[in-house]
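Structure in C-alpha cells, see below.
As you look at this complex, bear in mind that one protein chain is not there, while each of the others sits in place.
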Amino acid sequence: MDASRPLDALNMARGKRVIVELKNGRTYVGVLRAFDIHINTVLEDAEEHIDGALKRKLGMVFLRGDTITVISPQ
Amino acid sequence: MDASRPLDALNMARGKRVIVELKNGRTYVGVLRAFDIHINTVLEDAEEHIDGALKRKLGMVFLRGDTITVISPQ
Amino acid sequence: MDASRPLDALNMARGKRVIVELKNGRTYVGVLRAFDIHINTVLEDAEEHIDGALKRKLGMVFLRGDTITVISPQ
Amino acid sequence: MDASRPLDALNMARGKRVIVELKNGRTYVGVLRAFDIHINTVLEDAEEHIDGALKRKLGMVFLRGDTITVISPQ
Amino acid sequence: MDASRPLDALNMARGKRVIVELKNGRTYVGVLRAFDIHINTVLEDAEEHIDGALKRKLGMVFLRGDTITVISPQ
Amino acid sequence: MDASRPLDALNMARGKRVIVELKNGRTYVGVLRAFDIHINTVLEDAEEHIDGALKRKLGMVFLRGDTITVISPQ
Partner (left out) sequence: MDASRPLDALNMARGKRVIVELKNGRTYVGVLRAFDIHINTVLEDAEEHIDGALKRKLGMVFLRGDTITVISPQ
C-alpha cells in the first residue's frame, strides 16, 4: 500500500466490498461507492447486521460520518 | 449510480421515499425534500416508527443532522 | 412545498405552532419565533411535555440547537 | 416580540430572572447577566436546583454553553 | 458587575478561589489562574472532590474545557 | 525522542506495530500506515481484540479519529 494519508487508503477500497461499523453497534456490509472528508459514506448492495446476524437487505445506504467507528475491506 | 460524493448519492434520493434512522433509535419514513451539508434533513408525509411500530403520522419533519445515523431509499 | 434547503423549509413554519423534541426525551410545543443555522430555536407560548404529559406552561423558551432532534409543525 | 434571531430573543431576557437547564438534569435560576454565541451564560444571584429542590445558593455562576439545553425567563 | 460577555465575567474571578464542576460529576476547588475561549481552565492549590468529599489535594490542575459544566466563585 | 508536537511523535511510530484503543472498548493492533490531523488512522495486518481476546484478523482497517482514545507502539 502506498497511501500515506488515511483517505487515500480508504480510496483504494472504493468499488470493493467493505464492512462499516457504527457507534450504535450496527454493521453495514456493501460496496463502497463514495465518502467525503467527514467520512460520510455511501454503500451499495448493502446489508445491515445486528449482533452478527443479517437483519435487512438494503440497496443504497448513506451513513453519516460521525456515527462510524471502523471501515475495513472484506 | 454515478455519484462519487456522498451528498451527490443522497441527492439522487430527493423526491423519493426514504428511511431515516436517528441515534435515539427512532425511525422516520417520508419523502426526502431537502438536506444540507450538515445532513439536516426535511421529510414530507412522514411517519415516525419506534421499535418497528408506526407511532405517529406527521406532515413535514425537520431532522437535525447530527442526530441521524443512516438514510436509505425505501 | 418549494424549499430545497432544510432551513427554508423550517422558515415556512415560522409563526406556526411546532413540536420540538430534545435528545433528553422532553418535548416543547409552541409558536416558532426564531431559529438560526445552529438550529438554536425560540418558541413562544410554549408548553413542556415529558412522557406525553403536559408538565409546565412556559412563555418564551430558548432551546439550544445541539439538543434538538426533530422539529415538526403541529 | 420582535426578535427574528434566537440570540436577539435571548437578549431581551438580559437582566431578568431566568431558568437554565443543563444536560445533566440540574437547573440554575438567576439573573441573566451575559451570554455569547456559544451560549456560554453567566447568571447572578443564582440558585442551583436538583430534582426540583433548592440545593445551593450561589452568587455568580458561569455555565458552559454546550451543557445547556433550555433557557426560559421565569 | 459590569461584564456583558461571559468571559469578562469569568475574568473577574481570576486569582480568586472557584468551584469547577465536570460532566463526570467531579468537582475541583482552587485558585483560578488561567482560562481560554474553549474554557480550558487552570487552577492552583486545587482540591478534587467526589460526591462532596475531599479526595485529593493537588497542586496545579489543567481542566479541558469541554468537560466543564459550571464555574462559580466560592 | 525529539518530537515537541504530538503528531510528530505519532509519526515516529509510522510503519511500526501499534495498539489503538477506541471509546467503545475495542482494541486494534496493527502496523501504523497513515494518520491525519483528525487522528483518522489506517492500520495494516490488523487484529481486533475485545476484552483482551483476539476476535478477528483483518487486513487494512480505517479507524475514524474521534473514536480513538489512545495509540501506543507495541
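List of remarks:
Order of writing sets the chain letters: A, B, C, D, E and F. Residues in each chain are counted from 1.
Rule of thumb we're sticking to: a contact is a pair of C-beta atoms (placed from the backbone, for glycine too) under 8 Å apart; a residue touches a chain by one contact, two chains touch by 3 or more.
As the structure is a computational prediction, the values presented were derived from the model and not from experiment.
Although one chain is not drawn, its touching partners on chain F can still be listed: residues 1, 3-10, 13, 23, 39, 65-66, 68-73.
Taking the complete complex into account, residues 22, 24, 26, 28, 33-36, 40-42, 44, 46, 58-64, 66-67 of chain E touch the chain not shown.
In the analysis below, only the chains that are shown with their structure count from here on.
For the pair chain A and chain B, the fraction of shared interface numbers is less than half, so the two copies use mostly different residues to meet.
With centres defined as mean CA coordinates, chain D is found 41 Å away from chain A.
Annotation for chain D: residues touching 2 or more other chains are 66. If touching chains are joined by edges, the resulting network of the protein chains shown is an open path. Shown are all chain pairs that touch, namely A-B, A-F, B-C, C-D, D-E.
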